[in-house]
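With one protein chain removed, the remaining protein chains of the complex are shown where they sit.
On to chain A.
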Amino acid sequence: MPDFNALLNAESFIELGARARVRSLLDEGSMHELLGPFDRVKSPWLQQQGLVTQADDGVVIAKGTIDGQPVVVAAIEGEFQGGSMGEVSGAKIAAALELAAEDNRNGIPRAAILLLETGGVRLQEANLGLAAIADIHAAIVDLRAMRPVIGVIAGTVGCFGGMSIAAGLCSRLIVTRDARIGLNGPQVIEQEAGLDEYDSRDRPFIWSFTGGEQRYASHLADAFCEDSVEAIREQVRLGLADNSATPRSECHEFFLGQLARVGQEQVTPEQVRELYSTLPEELS
């Protein structure tokens, strides 16, 4: 029987909005938001297409400290347009990472934390969103050589499209059971591969392949924790303390080699775990 009191008293991270998530991770009173909603730097494209904009374009950027260490946190609001990356929201994250790298070159050891809840590029902004995502990728690779770039996928949107590549580039990736990671979202796969192969309404099936627990078990995420502010904060602390691990993307040959062993038949989640169970020495 579950411990109901523990469940009732735990402070859920998933239930928080983007701004509250940022505040919950930073040292009290240290949060300093950049390009906040009252600056009204929002998408110039959505309104032209008859869509309501959000004053911060769905991304919260804030400088602050965690245990006194300088960090910048970028959080995507998954409720707004599925957390999609447009020209402005994408540029905000890319610039935050680039400025953090600049801080490091000027002697301020600023790390970055990305709270990812996104379906990927915002289709209404097409190439401008994709270009911003490419900037984010480049900025993560640049910064992670100096200080950790920690990704958190708590759920419930998950992290898809080009932003799943961003997640894969992070120094440390933290997931919960509600998280999902995938290059293509379930409905896109169903549309392309057919219902027989991939039923996007079959939630246990979807989570068995793309869910946080499975991604952790198959070594595509570094930490798996419960949905609580305290648990996420603890995992972020661990990530800040140690930047010595080889980034997963440096071991792409191992992952590609294992993928090449998969044949035409549908594999099971257990087979996927087995496939990625023996890690190369750098990653284990």
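Basically, a contact is a pair of C-beta atoms (placed from the backbone, for glycine too) under 8 Å apart; a residue touches a chain by one contact, two chains touch by 3 or more; residues count from 1.
By our rule, contacts and distances are computed from a predicted model.
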From "Iron-sulfur cluster-binding protein", "Peptide O-xylosyltransferase", "ABC transporter permease" or "Malonate decarboxylase acyl carrier protein", the hidden chain's UniProt protein name: "Malonate decarboxylase acyl carrier protein"
Residue among A:T53, A:T118 or A:Q214 that touches the chain left out of view: A:T53
Touching residues (missing chain, whole complex) on chain A: 17, 19, 37-38, 47, 50-55, 58, 77, 79-81
